[in-house]
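Missing here is one protein chain; the remaining ones are kept as they sit in the complex.
Chain IDs A, B and C follow the sequence of writing; residue 1 opens each chain.
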Amino acid sequence: MSGPVLSIRDLTVKVPIDGETRTLIDAVSFDLARGEILGLVGESGSGKSMICRALVKLLPSPAIAITGGTVLLDGKDLATLSEDAMRAVRGAEIGMIFQNPTSHLDPVMRIGDQIAEGIRYHQGFDPREARAAAVEILGQVGFPDPARQYDNYPHEFSGGMRQRAMIAVALSCNPKILIADEPTTALDVTIQAQILRLLMDLRDKRGLSIILITHDLGIVAQTCDSIAVLRNGQLLEHGPKRRVLAEPQHAYTVSLLKSHPSMPEESGGTPLTPAALPIALQPLLEIDDLVVRFPAPGLGIFKKGKTEIAAVNGVSLRIMPGETVGIVGESGSGKSTLARAILGLTPLTSGHVSFAGSDLAQQRRQTLAKLRTEAAMVFQDPYNALNPRLTIGDMLAEVLKVQGNTPAARIPERVGELLDLVELDRAFATRRPRSLSGGQCQRAGIARALAVDPKLIIADECVAALDVTIQAQIIDLFRDLKTRMNLTLLFIAHDLAIVRNLCDRVVVMYRGEIVEEGRCDAVFANPRHAYTAALIGAIPDIDPDKPLPRGDLPPRSEPKAAPVVRGQPLISMQ
Amino acid sequence: MHRYRFVLSRPLQFLPVLFGISIITFILVRLIPGDPARVLLGTRSTPTAIARIRAQYGLDEPLWLQYFYFLENLGKGEMGKSILYKIDVLKLIATRIEPTLTLVLTSVALSILIAVPMAAIAARNNGRLADHVVRIVSTLGIGFPPFWLALMLIILFSVRLGVFPVSGYGETLGDKLAHLVLPSLTIALSLSAVLTRSLRAAMIVALKSDLATAARARGMPESIVFWRHVLPNSLVPTVNLLAVNIGWLIGGTVVVETVFAIPGMGQLLVRAIFSRDYMVVQGVAMVFACATVLVNFLADIVTVSLDPRVRL
Amino acid sequence: AGVLTIGRREDSTTFDPIKSAQNVDNWVFSNVFDVLIRVDKTGTKLEPGLAESWTVSDDGLTYTFKIRDAKFSDGSPITAGDAAFSLLRIRDNEGSLWSDSYKIVETAEAADDRTLVVKLKTPSAPFLSTLALPNVSVLSKKALEAEGEEAFAEKPTASSGAFIVKEWRRGDRVILEKNPNFWQADRVKLDGVEWISVPDDNTRMLNVQTGELDTAIFVPFSRVEELKKDPNLDVHIDTSTREDHLLINHEHGALAKKEVRQALDMAIDKKAIVDTVTFGLGEVANSYIPKGSLYHYDANYQYPYDPEKAKAMLAEAGASDLSLNYIVNAGNEVDEQIAVLLQQQLQKAGVTVNLQKVDPSQSWDMLVAGDYDISVMYWTNDILDPDQKTTFVLGHDTNMNYMTRYKNDKVKDMVAAARLELDPVKREAMYVDIQKMAKDDVHWIDLYYSPYINVSRKNIANFDQNPLGRFFLEDTVKN
Partner (left out) sequence: MTSALAATRMNVPWSRFLGRHMTLAIGAATLGLFLAVALAAPLISPYDPIYQDAAVRLAMPSLAHPFGTDNFGRDILSRVIWGTRIDLQIAVIGVVFPFLIGTFIGTVAGFFGGIVDTVFMRLVDIILAFPFLVLMLSIIAILGPGLSSFYIAMALVGWVSYARLIRAQMLVLKSSDYAVAAVSLGFSRARIMFRHLLPNAVAGSIVFSMSDAVLVLLNGAAISYLGLGVQPPVAEWGVMVAEGQSFITTAWWITLFPGLSIVVLAFGFSLLGDGLGEWLGVNE
């Protein structure tokens, strides 16, 4: 490898907040060689995005400023470059790929035009040439029909395709360096694999240097050449991938590696043996040929008949008391719908769900009453799952009050107990969700689920939004509760590694149907269905010697309409 | 172009709305105490004369029958006869609709011409002096009673400076425009204030949005970022706000029409209500309602063409 | 020469004279159509119009008019047939708002082209003056029938008056053009007239001040002082027949007592109203027949302003804590001002007044229904003879004596007799008596008389209005 294309020395970014100055990036130095992929990892808020934005001087607010250090690109110091000169660097020399393609693509401009725009501006092409160039790039990033898809709008694509478009935009001006800020976090594992592969191919074809930000060590292990670990704005460790993975220098790196769920032998808990399964004759939950259909969006009066999509299509499942079952599947495969149907939160189209012996379809009232007091749910987004206006204590107290099993006088005490149970300090009772971290919120959510004293807890992707380290803590909490309270747990996740860690049994869903079901170790070791195999194959493993998997499933798109609200006029009678 | 399919289906939804409005107006105007015959006859009215006039206009029939006649007429494309003006309501409205329409259109055009640059300046200088000035001016602009503002404009521009006519509605196009400057300005001062506030807020959000950052990250200069990305992405709420306000203006220009002596629908309506000219009130209400519905419909079309994500 | 522009509050509603009872229309009708008999500029005398001369039979039932040799604007002659047609039309047409006033006509026939013979059912002293109403203008039978009523009402093709309708922009203006075939065409100096509607008082005045209008009518009292100071303007203060009065509902409780009504009259300081509301331009009224009108009795009694005495009288009549419901016409600035003043004045005599503001069309209904105690109204005469107003106010059953529910059979009989009395001297004496009796009964409280106030640019001469409201535009000159 030749000399570095990008050389960062003592980059420091500070922001004045409430009279004091906070250091967001603290004297970070590293080099990026030509053709190198550098993985930047670290927990949320560690400053990964901030470094990248500092490189192109697009800091999120005017108050945040680069206060020291140099960023050398081809001998130019970007840190002191004028805004005009920076404009020639952005796009043309350094391209950016953002985490959330939906918000970073202009929703009202055609995909192709967004690519052509940069080409026209940086390369001075006329509209026709720019269009041709853009079509070519679209082809390169894997659009099957680029000439036609040039004219599509971002929302007409699936998340994976949008991320490809985002990459195409970044590539449009032939940059030397690509910065990819968590380009796959929002995507399914299978799509994630495709995107990563695309990035690597591009690196090989074009000799790009890439800075890849991620919080998933598996990705780093399989795609990057070197790794930089960041924490609180400081670069803790930087070196070739194998060295960092094999012999981490810093304690934080060690804990990061430990909490990666793809390493069962390190994770403490082992899957339960059959002997540990409590023996019961009657299943707690029995699902028989369940179908849930929704009217398809956007049906107009000119369409004949009703179009419906079957979110859950003929699912049958039995869950024994005390069992922990994982449900996996790509986005939109019907996992959440199944969960809601079980809890009677969504009308069943046909089939049966019976909970502790009573049938939801036939004895709706009794079953619902039973479900409400004996089953609870934990949600994916910890903030969205809690009413932002209630304190944690009020929230728990309300549940206890409505459930009516706890005498009013005992409620405060019970609230305290619940907080203890989820390992939250009792002082949190007076705080509102907004002043808690994601992990703390999720604990509060679990406390709420426990407040009903449930037999069954359904956790719908309850750790997907959390940092790996926090994820590991929550999983441990579940493991602990499960054994302590003899809970039956239905655990929905798209992260197969977690399921493997926690669950006895796994159910694989694909397009509303169960395609595979069985004991965890058996399924993972020996998937029978191609889809399961693809899912498992797509998990980036922390082992750097495993090849990057291919994800080869057709993506699906779900356009969403923006609501239009008309209010009151604001001028008076004239 | 399946996005625009609602253009065909939507008009069907107008019918129940217009039907509802016709019933409500019909009942409402007849609930008003007072008698058109008595108003027509003035202070010298005698009971016999009143009875004769009432019979002549069918006001002595039972209400449901009157409404039936009204619908029957509507089916024939008529709206009955004005009691005060003695001519067909539609004909009467036809003579009065143009000034109001022109007034609303010029006011809206003027408001947009004022609001877009003001909002742009404010948003691009967010937090700086220019922004504060625009904010204060637009916040104040909403609060002026229009009739007071109108008189002040007349005194300043017509009496002191003599540049625009005091009032009236001209005959030739140029003449009309000259006459419309002050009335449009009166409306535009408050309307543009409302639009500026909404547009400015949307632009500030869009300027900070991810898509603007992304455009900057591919090296686009600020002007392209603003005009090609930020502006199109901030228009939708303002378009809808504008639509509501146009609907409101269509039926609410009476004060400006009165001060500037513009022979429009607002004046017609007020005089019709005061003289209990039922047919005219009904007719004008229907026309206003149709116009409002139409404006909202247009706004929907504009919204859909501005934002490809929107489905209606 | 030149076109005169006149600003007014409201636009015309029709050009069919029988279908309107509004001043806005009447004042234009008299520019466009001529009548058989006119009222002179002073508003006190009748003078020949299209009727050159007339004779009345001794029994007072047959009137014979000699029609002048004149032409309609379309060039066709104005005949006795047209005059008869017009008179019968106002009596018989189902859209006519005036048929009651002409029910007295038995027949109207053209003896020949120049002679019109009208037979009445009963003798009537005021009959000739009713012929001066613009509503009974002479219309062209031929034109009306050829055009149809509706088209005629929109734009009459044949006019008998000084001007013809050139264009009517509804809601905006009526454009009149000189009628070259008018029988007094020589007298007309203007090329045309535009009646322009400018509803806002301020705007209308500013229009004259900037010279965009030549003249404006309905000048608010409050603006007179200021306009007088403007060297470019002439303010015309012309006598009118307007009289403002306070209606009293005689059927309501204590108000039935004459003494209570007299006390109220004494509790009201009319001078203060004249000063505050009319800025001194009005004049305190002492009779229901306005000053300057036929048979006005100038020496009529005037209750003195004496709130103390009023209070005492009220106490004596057992109405010391009188509380009255006062209907105020919404949107009428003058009415609201009077209400505010009266409320404070009556307070001094211990009378509580509750103001109730209602929309004018509704107040009319409430007055008719008797849903009120007091309310200010005004009356302007359309005909010179006092009979019309007297009948409505004192001698009428159908409208409860102008909503007051005043009952005095002696007065009522006298009103009927005065209508039949053809001798002017005797008639005058009868009206003086009526005025005295009405005052004594306090059938209502006369407040003030007020003038017509118009303003014109200095270059406009002879812009005059007679007490009945007619503008003599045939004499107006624009320099």
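Convention: contacts are C-beta pairs under 8 Å (C-beta built on N, C-alpha and C of every residue); 3 or more make two chains touch, one makes a residue touch a chain.
Here the structure is a predicted model, which means the values were calculated and not measured.
Asker: Need the list of shown chains touched by the one chain that isn't shown.
Answerer: So, taking every chain into account, the missing one touches A, B, C.
Asker: Can you say which of A:Leu78, A:Ala133 or A:Val452 touches the chain missing from this structure?
Answerer: The single option touching the absent chain is A:Val452.
Asker: I'm checking contacts with the chain that's been left out. Which of A:Val135, A:Leu386, A:Leu421 or A:Ile492 qualifies?
Answerer: For the chain that is not drawn, the touching residue is A:Leu386.
Asker: Decide which residue listed in C:Arg38, C:Arg223, C:Lys311 or C:Arg457 touches the omitted chain of the complex.
Answerer: C:Arg223
Asker: In the whole complex, not just what's shown, which of A:Leu345, A:Ala408 or A:Ala522 touches the removed chain?
Answerer: A:Leu345
Asker: Among C:Thr157, C:Gln184, C:Gln356 or C:Thr380, which one is in touch with the chain left out?
Answerer: Candidates C:Thr157, C:Gln184, C:Gln356 or C:Thr380; residue touching the omitted chain: C:Gln356.
Asker: Identify the residue among A:Leu38, A:Leu236, A:Ala311 or A:Met377 that touches the chain left out of the display.
Answerer: A:Met377
Asker: Residue-wise, where is chain B in contact with the chain that is not depicted?
Answerer: These residues touch the chain not displayed: 13, 16-18, 20-21, 24-25, 28-29, 31-34, 139-140, 142-148, 151, 155, 201, 205, 244, 247-248, 250-252, 254-255, 258, 266, 269-270, 273, 281, 284-285, 288-289, 292-293, 296.
Asker: For chain A, which residues lie in contact with the unshown chain of the complex?
Answerer: That gives, for chain A, the contact residues 18, 340, 343, 345, 369, 371-373, 375-377, 379-381, 384-390, 398-399, 402-403, 434-435, 445, 448, 451-452, 563, 565-574.
Asker: What does the interface between chain C and the hidden chain look like in terms of residue numbers?
Answerer: On the chain C side, contact with the omitted chain comes from 201-202, 205-206, 220, 222-223, 225-226, 272, 275-276, 328, 330-333, 336-337, 339-341, 343-344, 355-359, 361-362.
Throughout what follows, only the chains that are shown with their structure count from here on.
Asker: If you average the C-alpha positions per chain, which one ends up nearest the average over all of them?
Answerer: Closest to the centre of all protein C-alpha atoms: chain B.
Asker: As a quick test, compute the distance in whole Å between the mean CA positions of chain A and chain C.
Answerer: Spacing between the chain centres: roughly 85 Å.
Asker: By residue number and range, which residues of chain A touch two or more other chains?
Answerer: none
Asker: Check each residue of chain B and list the ones that touch at least two other chains.
Answerer: In chain B, nothing touches at least two other chains.
Asker: Enumerate the contact residues on chain C facing chain B in the complex.
Answerer: Residues in contact with chain B: 10-11, 13-14, 16, 19, 21-22, 94-95, 97, 99-100, 150, 153-154, 169-172, 196-200, 202-204, 206-207, 209-210, 212, 331, 359-362, 364-366, 368, 377, 379, 388, 392, 398-399.
Asker: If you look only at chain B, which of its residues touch chain C in the complex?
Answerer: The touching residues are 32-35, 38-49, 52-53, 56, 84-87, 92, 95-96, 99, 151, 154-155, 158-159, 162, 165-169, 258-261, 263-264, 267-268, 271, 274-276.
Asker: Residue numbers of chain A touching chain B in their complex, please.
Answerer: Residue positions touching the partner: 56, 58, 87-92, 95-96, 98, 100, 103-109, 117-118, 121-122, 153, 155-156, 166, 169-170, 172-173, 297-298, 300-302, 559-562, 564-574.
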